[in-house]
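Our next item is chain A:
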Amino acid sequence: MHGTLSDQSLIYLQIAQMLEDDILRGVYREEEQVPSTNELARAYNINPATAAKGINLLVGDGVLYKRRGIGMFVSPGAGEKVLEKRRAAFYDSYVRPLVREGRSLKLSSQALLDMVAKAAQEGE
Partner candidate 1 sequence: MKRCMRFLLRLHLLPAAGVSLLFAAVSLLLGFWGDISFFRSYYTALPLVVVVLLFVFAASFTTSGVSLALSMGARRHDLAASMVGGFLLGTIVCVALTVLTAMVPALAGWTDRDTYGVMLLLSISPVSWPMLALVYLLAQGAGAFAGLLMLGHKVLGVILIALFWALASGLVFVAVMIPAAALETPLGVLPVALYLILGGLSVLFLLLTGRWVLRAVVR
Partner candidate 2 sequence: MMNETGVLKAEGVCKSYGQNTVLSGLDLTIQPGKIYGLIGRNGAGKTTLLGILTAQNTMDAGAVTYDGQPVWENQWALDHLCFSRELQATLVSGQNAQRVKQYLRAAEDFLPHWDGDYARRLLEEFQLDPKKKIFQLSKGQMSMVTILIALASRAPITILDEPVAGLDVVMRERFYRLLLEDYGQTGRTFIVSTHIIEEAASVFEDVIILDQGRILENCPTEELVAQFAYLTGREDEVDLACRGLQVLSTQQMGRRKTCAVRGEPAALSAAAGAGDVDLVPMNLQKVFVALCGHGDEL
């Protein structure tokens, strides 16, 4: 396993996530080709089947599509789809853990909300 992959979550999920991040960052634009499963396998020293699983996940989500005989391409509107997906997961992945952590630190709900507001302001 190479480079930026970790053993903290399943590899195919990391592959999918990485490709999603790349799409959001503009590394791959709409209608551009993404690396093939073999290229990904070579780059990260992973089994091609694992890479394929990650790609298929994105195909299932409509983020990528297949052009027969050529390869995998970024779907039109993929960026939006990824954002939607992440927004939907945002509550479970970030908000809930935040609240749980807050609770274990004995912060009141109001204190939490104040903190969130403050951070939001800093961001602007």
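Convention: a residue touches a chain if its C-beta (ideal position, glycine included) is under 8 Å from a C-beta of that chain, and two chains touch if they have at least 3 such contacts; residues count from 1.
Here is how the candidates were picked: all candidates are chains of the complex that A comes from, given by their letters.
Note that this is a predicted model, so its numbers are computed, not measured.
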Looking at this complex, which candidate touches chain A: 1 or 2? 2
Would you tell me which residues of chain A are touching candidate 2 in their complex? 1-2, 5, 7-12, 38, 41-42, 44-50, 53, 96, 100, 104
